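The complex is shown incomplete by one protein chain, all other protein chains being positioned as in the whole.
Up next is chain A:
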Amino acid sequence: MSEAVSTLKVSLWRGGSDGRFKTYTVPLKANQTVLDIVTWVQRHLDPTLSYRFACRVGMCGSCAMTVNGRPRWTCRTHVTKVIQNGMLEVAPLANMPVIKDLAADMRPFFEKWVAAHGTFAASKTRTDAIEPIKPDEPARRAADEAIECINCGACYAACDTVRWNPDYLGPAALNRAWSLVNDVRDSDRTSRLAAISAEGGCHNCHSHQSCQEHCPQSLNPTRSIAGLKRLSMQAFVRGEINA
């Protein structure tokens, strides 16, 4: 590790939803991520600090937090790029209950993922021949554009529609549904379209595009939701789903 060159004041959320920010002074080092800062506080100043992380390389989606008011994946966020007036404020993700300190309760997020029929429903068994999938088919390309979601919850935390309507499924769940309705191997298309067209579904989206703005994977859930709106409308006109 490189030598500490200066210090940084960092405010971390402590407690539950009725908690408060507590300020710590930590050494500022080269190539330091926000997750490094949080880890340093836990290991050197306060071992009771709770937070969540796993892979530390931007693959697992565990470490997303609110950094200076914006949802970010903390393991890939360099402190020097987000520091404001020499301060760093780290809070748990918004739009989710707080478990403790920086750990948000992601159960509502994943429950909505399930409510949007986010699980793949196989149309064939292992005894059937493997279905050939051409990577350049329009549906496959649409699925591929949405499939790299790591479920970090950054889009969900940045979505004002979720903030205003707690029943709204949210960008990640709908983005997942979009990747599946474009998967020709999936057998749950109609009931999935019914699920995402119901109350709290895709038609609640106001197209603020905050999900697109804050996705650390540079995905575009707004595009996925717009696609679902079109498919939902087509299915309704054909009488496949009810209003």
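In the analysis below, a residue touches a chain if its C-beta (ideal position, glycine included) is under 8 Å from a C-beta of that chain, and two chains touch if they have at least 3 such contacts; residues count from 1.
Keep this in mind: contacts and distances are computed from a predicted model.
Colleague: Between "Succinate dehydrogenase cytochrome b556 subunit", "Glutamate/aspartate import permease protein GltK", "Tetratricopeptide repeat protein" or "Glycosyl transferase family 2 family protein", which matches the UniProt record of the unshown chain?
Modeller: Listed in its UniProt record, the absent chain's protein name reads "Succinate dehydrogenase cytochrome b556 subunit".
Colleague: List every residue of chain A that touches the chain not included in the displayed model.
Modeller: Per the touch rule, chain A residues meeting the hidden chain are 13, 17, 19-21, 66, 68-71, 89, 91-92, 94, 98, 157-158, 160, 206-210, 212-214, 220, 222-223, 226-227, 229-230.
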